[in-house]
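Missing here: one protein chain of the complex. Every other protein chain is in place.
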Amino acid sequence: MQLLLQQIMAGLANGAIYAGMALAVVMIFLAIDHLNFAQGEMATFSTFVAWQLLAWGFPYWIAFVLVVMLSFVGGIAIERILFKPLHKASILSQLVAFIALFSILNSGDGYIWDYTIKTFPTPFGTRPLFGSVLIDTHEAGMIGVTLVVLLLIYGFFRGTRLGLAMRAAAQNPESARLVGIRVGWMTALGWGLAAAIGAVGGMLIAPVVFLEPNMMFGVLLYGFAGAVLGGLTSPGGAVIGGFAVGIIENLAGTFVPYIGRDLKLTIALIVIVAVLMVRPAGIFGRMTVSRV
Amino acid sequence: MTTPQQETVPFGAAAASGARRPTWPQTRHWVLAAALAVAIAAPFFFHGFVIFQLTEVMIYGLAILGLNLLTGFNGQFSVGHGAFYGLGAYVTAIMMQRWGIAYYWTLPAAGGVCFVVGVLVGLPALRLQGLYLALVTFAAAVALPQLLKFHGFEGWTGGVQGIVVDQPDVPGFLPISADQWLYFFTLGVMLLMFAGASNLIRSRTGRAIMAIRDHPIAAAAMGINAPVYKTLTFGVSALYTGVAGALGALAVQFVAPDSFTLFLSISFLVGLIIGGMGSLPGCLFGGLFVLYVPNIAESVSRGLAGAVYGVIMLLVIFAMPSGAAGFVRHAAGYLSRWRNPPPEPAGQNLAAPQNAYIGQQQAAGFAVRQPPGIVEEQALRITAQEALTTAKQERSRKPK
Partner (left out) sequence: MKHPTRRRILAAAPTVLALGGPLFIARPARAAKNYGPGVTDSEIKIGNTGPYSGPASSYSSVPKSEVAYWKMINDQGGINGRKINYISYDDAYTPPKTVEMVRKLVEQDHVLLVASTLGTPTSSAVWHYLNQHQVPQLFVASGATKWDDPKGHPWTIGWQPNYQSEGRIYAAYALKEKPDGKIGILYQDDDFGKDYLKGLTDGLGSKAAAMLKVKASYETTDATVDSQVISMKAAGCDVFVNTAIPKFAAQAIKKAAEIAWKPLHILSSIGSSVGATLKPAGFDNSEGIISDFYLKDPTDPRWQNDAGYKWWVAFMNKYLPGADQTDGGYVAGSMLAATLAQVLKQCGDDLTRENVMKQAASLHNFTVPMLLPGITINTSPTDFAPIKQVQMARFNSGRWQLFGPLLTGAVG
């Protein structure tokens, strides 16, 4: 029982990592209707910038806020410079741009900051939470921050005009343009927000997995799995999906005999496939109906 | 309203019946013949390593052709074709090293196994559209190395150690090296399979496949059995990439789980897009790009090789958004127009009923993509964009 509980908690902690990434993924999806394969690398780059600021002596929270703002601007810049010229091209040409971005950021990280793993501080400390060895304060903090960001996003999309405009621009650019929404800037805004969320996620993940250029590679797959499981159109669903994937991965690895440990990635795959077979929009996603 | 049956009027007859004989196919045939001559002569001018690289270009081109059949011609995304490549490679390695079967029999076997697996994958893929299919194939590509290392299969796959494959022997009577023999063998297989693909595209099946890509609902309404075609396309696509993988195993002479990671699948996709979707020669260009550009990037700057590679990819995709083949097509189009300006405005001189059908579809607002490889009549200069604009103008003029 103890083992089960511990694995579930460890799964939740891992799941918080995946959930943060899944949230950024969904954010981009809501803004541009595609998946951004370079999401992880953007988050890693932001975290490296934060690390550099900390190394130069900036206090943690100043560096944190600065990096979030810089990432926001950076995301907008990437969209305007890289993807605006390509938005008439086919989706696969844009895919090449994503891959190129991934490559550039990954290589740049390693060149500037080296490949040795680095520690990244956590504002929450790493003491056991309430004295329990099941979860520590940082992991709890991660879960907390993820939920707060989720609430902010929810409020933004549902409660503000700007959020509504963004959703409209993503779902039906032509009609949105006709009612006066500047679709190009909505897309850029979406990118900026996704980059900012990714930066927050990266800065929370780094203390656990250690900062290095390939930090996000494995996380990205599980993040996608979580986003798909929860529904690509639902931020809340993505977060729940991320947690679920974390728990499933841990429990399957521990308790499924013979294959569990060695085939964890396959299990992620099976999760994705199973969800998509049974309910393609994810558990909380919205089934889209399109006119033919 | 022309009926779809008129689509079957042979194109050549239409050309002969009245329109000016197009200059395009002649040039094309010359170019092909020249390329073939160069390809056959090449191994005698270069030494072993360059021959090895050229063989790899052809192998990658073949793998990309497989992906092209699925994504370019049928519109189903796959970010996991590296898995089929790896599967084909392992089939060859296991058959040759564990069961002692000669290398030429392993190719059909690899193709067959991959066809079956492709169909099996294609069945659930029917329920997935675009992005979701990409995700599933992405996950499959990431999970494959782990599956290959699985200790339950170790007896067959050699686990993490991989399997060393013997280089095919030159048939006794030929005075060429093993590298050259493998080059010619690969060239032969590649030509055969490209010819097969070309035939497939030009046939009714090919048109059905493309119709499913362009407008699945209309295709289904016209009686095309989409699920069957889509599944079979998946199988054929896997077959092509699997055979490429088998040849790859013979060329590299080693298979190991780490040889078939996600990076390979992504390389195929990049090669496809850069070469030009829906274009057969584009696949070879894509293969060239995938093999040589990383090396070029490394020679520019070792520490930043990945960044340089990314920048080159961006430059290429900005300059040629529809890939190299699209670029060539546009350039050839400009060249033709410059030499022979169109005599009358588009839409009026329609030499063949097929063109009329396409024209009417475009005017009605369907963006009909020209099947690639079919010659464009000089008289027909409508681009889909122009037709769409016309259609939009007509629609907006209608009272709401």
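Labels for the chains are A and B, by order of writing; each one numbers its residues from 1.
Everything below uses one rule, namely that a residue touches a chain if its C-beta (ideal position, glycine included) is under 8 Å from a C-beta of that chain, and two chains touch if they have at least 3 such contacts.
On a predicted model such as this, the values are computed, not experimentally measured, just so you know.
In the complete assembly, the contact with the undisplayed chain comes from A:F217, out of A:Y60, A:Y154, A:W185 or A:F217. Residue B:G162 is the one among B:G162, B:G206 or B:G287 that touches the chain not shown.
Touch with the chain that is not drawn comes from one residue among B:L200, B:V252 or B:V311, which is B:V252. Mapped onto chain A, the interface with the missing chain covers residues 2-3, 6-7, 10-11, 13-14, 17-18, 107, 110, 114-119, 126, 128, 133, 136, 205, 208-210, 212-214, 217-219, 221-222, 249-250, 253-254, 261-262, 264-265. On the side of chain B, touch with the chain left out of the figure occurs at residues 47-50, 52-53, 56, 142, 146, 149, 159-162, 164, 248, 252-254, 256-259, 261, 263, 298, 302-303, 305-306.
Basically, only the chains that are shown with their structure count from here on.
Chain B has its Cα centroid 33 Å from the Cα centroid of chain A. Taken in their complex, chain A has these residues touching chain B: 34-35, 82, 85-86, 88-93, 95-97, 99-104, 106-108, 110-111, 221, 224-225, 228, 232, 258-259, 262-266, 268-269, 272-273, 276-277, 280, 292. Remark: chain B residues 71, 77, 124, 127-132, 134-136, 138-140, 142-143, 146-147, 149-152, 217, 266, 269-270, 272-274, 277, 303-311, 313-314, 317-318, 321-323 touch chain A in the complex.
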